[in-house]
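Report on the structure given below.
Removed: one protein chain of the complex. Kept in place: all other protein chains.
What follows is chain A.
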Amino acid sequence: MPKRDDIHHVLVIGSGPIQIGQACEFDYSGTQACRVLREEGIRVTLVNSNPATIMTDPEYADATYVEPITPEVIEQVIAREKPDALLPTLGGQTALNAAVALHEAGILEKHGVELIGADMDAIQRGEDRQLFKDIVIKAGGEVPRSAVCHNMDEVKATVDDLGLPVVIRPSFTMGGLGSGMAHTWDDVDRIAGNGLAESPTTEVLIEESVLGWKEYELELMRDRNDNVVVVCSIENVDPMGVHTGDSVTVAPSMTLTDREYQSLRDLGIAVLREVGVDTGGCNIQFAIDPATGRIIVIEMNPRVSRSSALASKATGFPIAKIAAKLAIGYTLDEIPNDITKATPAAFEPALDYVVVKVPRFTFEKFPGADPTLTTTMKSVGEAMSLGRTFQQALQKALRSTETKQAGFWTRPDPEDADLANTLEALRTPHDGTLYTAERALRLGGTVDQVHEACKIDPWFLDQVAQLVDLRAEIETAVVMDEALLWKAKRAGCSDAQIAALRPELAGETGVRTLRRRLGLRPVYKTVDTCAAEFAANTPYHYSTYEDETEVAPSNRPKVMILGSGPNRIGQGIEFDYSCVHAVQALREAGYETIMVNCNPETVSTDYDTADRLYFEPLTFEDVAEVHHAEHTSGKAAGGPGVVGVIVQLGGQTPLGLADRLAAEGLPIVGTSPQAIDNAEDRGVFGKLLDELGLVAPAGGAATSFEEARAVAAEIGYPVLVRPSYVLGGRGMEIVYDEDTLAGYISRATEASPEHPVLIDRFLDDAIEIDVDCLCDGEDVYIGGIMEHIEEAGVHSGDSSCALPPITLGAAVIEQIRHYTAKLAFGIGVRGLMNVQYALKDEQLYVLEANPRASRTVPFVSKATAVPMAKAAARIALGARIAELRAEGMLLPEGDGSDTAPDAPISVKEVLLPFKRFRTTEGAGIDALLGPEMKSTGEVMGIDRSFGLAFAKATLAVYGKLPTSGKVFVSVADRDKRSIVFPIRSLVDLGFTVYATDGTGLVLRRHGIDYTPVARHSGGTGTHTQDAVSLIASGGVDFVITTPSASTGPRTDGWEIRSAAAVADIPCVTTIQGAAAATQAIESAARGEITVTPLQELHQRLRGAERV
């Protein structure tokens, strides 16, 4: 059955901003889908509000709408573009929900748009829990005993019947949001209560607990001829009870016999057919009772999912790509296998390696949040590794996560650790359960004891126990001989791990020297989908210690691009975007590109992206070995080998390796590691600023409270305090008085001469400005100047910003251009640099300069139609800005600092994950913005005015923008004057106002009526209601609250913000944000939101040169 000839134009919906449970895997799927559709000659229209995606690069679609994913906006796109069909299965739950909404609103029917790759009834059957349960039973499977409940009475009756513990899952939420395990009646009240509120259909499912059972997933694909293949089986190392996104998982399944595996396969296929998934991918989860083998079908996703991205990377079978082809009518047997080229996609991949995925958490960013792992996903990223054995893959995956522990034995045990408390700790699933299990086994626990505590399958525990035995062998061996070192490397141990066990080897360097002297180097095997049965044409490699390497010699000049590793807050998709751009630009420029990364969610780890892909941990050892393999094989083939290693684009991860890689002799290109260090070293940088005549906020360093007090007294409060080496603003705080400073010094840091605390004057009410620029040593090219909407002090990654700047005068912009150029030349930048300035009282202060790709590069590139990262990669390899201007990559003249007066305004807004976290008591956590970055993703709104652009950005984050209704307002004294004007505007639009007494009084004196509400902590007193309950009950549509000087738990602001976060009500915490939001609401209320494709905007921006 060949391609349908009645589909000429397809609308693809992306997944919007990165959030927990829905990350860049959908950029990977969407990018693949768009590419496939266009290759098939189909016109592609794309809607996605996330600018940091490759899929929204203009070349991936014919019309790219960086617009909010809401039914109203999508209808405008449909009306303008008139697509034949909508493909909704590649943009996660966001796209699927949007498709359902479009269908239910009759929009698809009205415009004659056919849904492809999905069937509305099948979506309902897959996602509605009761319907799904019936289907499983009809397909011959079993489900947990359960009932759907619509209110708390039904919940109580059901729990009485099933007995505690029970699992509670709200319907139609993503990433398991709001679900949880209830062990007590209190838990039932809390989780079911929240769940009913979270579910758009006010439904929760209460079900029999399968806690501790084995958990499996199958990734299936079906074509319209009803051919079905299982692409991959995935086994969760963490048993049932931990969300699969938070579990360590392994592919293929390790502990099933063929009979049991085939039962899952039969059941999966039967369910898939019964649900009626039209074509494409789907994922089914199973639980198996380890004692009896009883199989329970847990759930299915009738779309491409996070697991399908993992399965694609794990097997080399590109699920999204194939799904797109199936959607337009092909059958599996008509599609060639990408990797072998000779065999069809109608087959099931055979792996001759083991894949392990380890989640990455950032609990340290959310003080107070409960770090227990549950059925609600909390991880923000993941790392994947491939090895020829489980132990090897596991150890590589552990060091890939870049946590403090870089694999087993690399950090001391907790001081009081003994077997009893270690076993006790294993009873609660947590980040690093396997580290705890290893410790328990090492402290003398048996596999049975550890299994009893954590329910991890004994097979996995024995694998860890083998590593414990190996450790003993390494520790006790008289000499670390070749045989033992070989054994350790085959088990996946890093040089650093071995060094930790054998101090006499003089550290990692010593182990490396010994290893190389013995000739022990990794070989590289290929991911080929078929366990070597057929020849592979795609160089997708992983390292192992074995006999034969498969690196093909090549005499082309090679460039290695180091990726950014697992996503985390502060280092996410934006850096992968830059890496992918570097690959594209350098491929085009004739280099052989070599990507090294370990993040399975990304576009960079698509084997189609670079010429060669190494799925490897981003550690010094692993990167240096890839370089060795590529360089020596390139030289042997008569070529120059590796001529460049790019470390500037992947964020802190590759940057942190730069010094050692340079010392090892790797050709780091672009800004030199020394120049990067100089910009990061406060002393050196301060001196440079002095020489250049630039001003930074007054500040100093302190190694004790006494010193800190003296510094603060001299420069004056408020001060910004932070540890001297920080990532993503870790540990930064704004301190308004001496008591708080004392608290910070004792609580948040280990101040010492090696690690001083930095104290800077905090510029209250200053405007913060971000600049991205390029420098080649001769010229400087300003990519974009972004004006933050929040005041300085909110981490730049959490601020919304506007480009071009909306309030800066020409003189300031000229000054920024001048300062930026001075800095770029002064530091010695060869590539990208990001500078942050604060403008206060007409004085421009330099806050930071980072000579590397920044988080805003994709936003700037989209807003200005200039591919900054591509240009940076070319500059790193020796191209000049003048040359790139001539080529057309950069503007022929002028740059991002002199935008036309009628240029559209782009606004970046961020998505914050507060609503996913709860304290151990089940309350929400604080939703306040500060100097520490907390957002997971971003959106972009583009329109002709700031208000409209900001309105779009807000819509894209919240899915809604209140244009009437109730606003709650409570602001700090210093903000009371500024709040009057925005509130008056809202009242003019028809909002009614609820306010606390202090704020209300100011409003009343300005003639604004309000309903008084009590602060939560004071009780309701004479008031009839309090702010927190009002917000929690959904009684308001919009919340404006700014923090008073003292922040922390248990203050009013905290409870108000957390209530808004939990209730998912738009909540603004800065006065500038309130003003901007008001403008947005005014614009939206006037109904002026229109849509424009990026291609058209870019043509306008670059129009002059094109004509």
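We adopt the following convention: a contact is a pair of C-beta atoms (placed from the backbone, for glycine too) under 8 Å apart; a residue touches a chain by one contact, two chains touch by 3 or more; residues count from 1.
Simple rule for what comes next: contacts and distances are computed from a predicted model.
Novice: Mind telling me which option in "MoxR-like ATPase", "Amino acid/amide ABC transporter ATP-binding protein 2, HAAT family", "Multiple sugar transport system permease protein" or "Carbamoyl phosphate synthase small chain" is what UniProt lists for the chain we can't see?
Specialist: Per the UniProt record, the undisplayed chain of the complex is "Carbamoyl phosphate synthase small chain".
Novice: Out of A:Gln124, A:Gln449 or A:Gln466, which is the one that touches the chain we can't see?
Specialist: A:Gln466
Novice: Considering the complete complex, identify which of A:Ala99, A:Val229 or A:Met560 is in touch with the unshown chain.
Specialist: Touching the chain that is not displayed is residue A:Val229.
Novice: Tell me which residue among A:Phe363, A:Phe534 or A:Tyr736 touches the hidden chain in the full complex.
Specialist: A:Phe534
Novice: From the list A:Leu11, A:Ala52 or A:Ala346, pick the residue that touches the absent chain.
Specialist: Residue touching the absent chain, from the options given: A:Ala346.
Novice: Would you write out the residues of chain A that touch the absent chain, in ascending order?
Specialist: For chain A, the residues touching the absent chain are 225-227, 229-230, 233, 252-262, 265-266, 290-293, 331-333, 342-344, 346-354, 388-390, 447, 457-459, 462, 466, 469, 473, 525, 530-535, 546-548, 550.
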